[in-house]
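Complex shown without one protein chain; remaining protein chains in place.
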Amino acid sequence: MISEQLLRGLREHDPRGIARAISLVEENDPLADEILSSIDDSLVDQAMVLGITGPPGAGKSTLTDRIISKYRSQGSRVGVIAVDPSSPISGGAILGDRIRMMGHALDKDVVVRSMATRGRLGGLCAAAGAAVRILAGSGCSVIIIETVGVGQSEMDIIRLADITALVLAPGLGDDIQAMKAGLLEVADILIVNKADCAGAETLAMDMECIAREGGNKKNTTQVCMTTASEGKGIDELLAAIETVDASHRESGERRTRREKAYDLEVLDWAIEMIKPSIIEKIENLGHARKGAPRLLASKLLGQNNLG
Amino acid sequence: MAEQKKTYRVLIGKPGLDGHDRGAKFIARALRDAGFEVVYTGIRRTPEEIAAAAVQEDVSAVGLSLLSGAHMSLFPAVVKALKNSGAGDIPVLGGGVIPDEDIALLKEAGINAVYTPGTPVDKIIGAFRAACETQKSGRN
Partner (left out) sequence: MEKHPAHIDWEKELAKNLNRFPERKEKFTNHGGEEVPRLALPDKIDDAYVENIGFPGQYPYTRGVQPTMYRGRFWTMRQYAGFSTAAESNKRYRYLLEQGTTGLSIAFDLPTQIGYDSDHQMAAGEVGKVGVAIDSLADMEILFDQIPLDKVSTSMTINAPAAILLAMYVAVGEQQGIESSKLKGTIQNDILKEYVARGTYIFPPKPSLRLITDIFKWCTEHTPDFNTISISGYHIREAGSTAVQEVAFTLANGITYVQAALDAGLELDNFAPRLSFFFNASSDILEEVSKFRAARRLWARIMKERFNAQKPSSRMLRFHTQTAGYTLTAQQIDNNIVRVALQALSAVLGGTQSLHTNSRDEALALPTEDSVRTALRTQQVIAHESGVASSVDPLAGSYFIEQLTDRIEAQASELIAKIDKAGGVVPAIEDGFIQRQIENSAYEYQQEIEKGERIIVGVNEFKIEEKTKPSLLRVDPEVEKAQVQSLKELRQRRDNRKVEEALANLSECALSSSNLMPEILAAVKTYATLGEICQVLRKVFGEYRG
């Protein structure tokens, strides 16, 4: 039986087995339930999920590559979920984050998986959440989710993380202004990358200010400067991650976030599950497009015994 | 309505030292525009790295592009590396400046198909789609 084989593969850290398992949940295959229920929850609980977000080109993947190296040198097994947007027109996607992490390609204890948003609103969160579980179940104690901080769906999946780092870089100017408001709310760590470039100091000072201002809500926000391309500042970054993690554990923030993420995932899966049947119903209705769509929707849901 | 068509995942790789990636990038984009999810490895990869990435990304086909003339050693090396990682079922398609007499030899060495400059892109996309379908159906 294929799932038997798969489950064994997962347990034995077989790259192919892990990769297959993620595909099956991503494709909403019937086997997904079996795979996910086989996963040891305690491993999922123990793993640290780190979200890395920020504007395009800020250096998220390069930074992820360096963070991987550090955790590997400490002996941790690392999983990465790198999310890129799907083309709204064709549905296809180019998944290019991996390019910067190819140095780890032959390391069996680094599992990198690229995922496209596939235009799913919550669905991405559901699939990525399942991928996190699979990676944790296959022994990854650190799991990094890289995603571009632009669209809502990309932002949503950051809520899966225990700790979120927002990567900024000098020269991205206006983008950063626009992002400030929303992103700073979710960021535990502000990383000013490309510290080797002009303007990094100023940006870091700006960020320090903002981090202090936001103090009323939580004053744990840390600012780090890195030069990912040269591997500089990574030790300090890891120390900051550790600090945040420790304080989250102590304050109960970690548990709160996990619970919220859990609920969110349940909701997303529920939507994912009913969506196909509703789509089918709409397609088969053969109805005249009359009346308020809302009325038809509640009628459909009523039939679904969900209204 | 959201299309429920299957989304295939493929990997485009450039083994060896050749840095001319115009063709590889074009194919990657054309595949994306045809609805594929395309993992691109960038230039200057070893066959082993390409195979490892293909396995981790669970792709249904691998496309290789090479213009330096080293295809006779590098293309079969990718096929071999895939086999060694238990992924011999993932088909490998090749493209580049490749003389006809080499194409036959490459096919013998397990390369699914080889395309030379001037091949219409629709034909290449079709070949990827067919290769993905075969690979997927052979799975279960």
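Read from first to last, the chains carry the letters A and B; within each, the first residue is number 1.
The definition used in the following text is that a contact is a pair of C-beta atoms (placed from the backbone, for glycine too) under 8 Å apart; a residue touches a chain by one contact, two chains touch by 3 or more.
Predicted model, so just to flag it, every value in this text is computed and none were measured.
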Residue of A:K60, A:R100 or A:R113 in touch with the missing chain, whole complex considered: A:R100
Touching residue (missing chain; options B:H20, B:K80 or B:K136): B:H20
Residue ranges of chain A at the interface with the undisplayed chain: 57, 62, 99-100, 102-103, 169, 171-172, 194, 196-199, 229-231
Residues in chain B touching the chain absent from view: 16-22, 25-26, 29, 42-44, 46, 68-70, 72-74, 77, 97, 99-101, 116-118, 120-122
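As a convention for this text, only the chains that are shown with their structure count from here on.
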Residue numbers on chain A that touch chain B, as the complex places them: 2, 14-16, 18-20, 22-23, 86-87, 89-96, 98-99, 102, 105-106, 111-114, 116, 118-119, 276, 279, 282-283
Interfacial residue positions of chain B with respect to chain A in the complex: 1-5, 7, 9, 28-29, 31-42, 45, 48-49, 52-53, 55-58, 85-87, 140
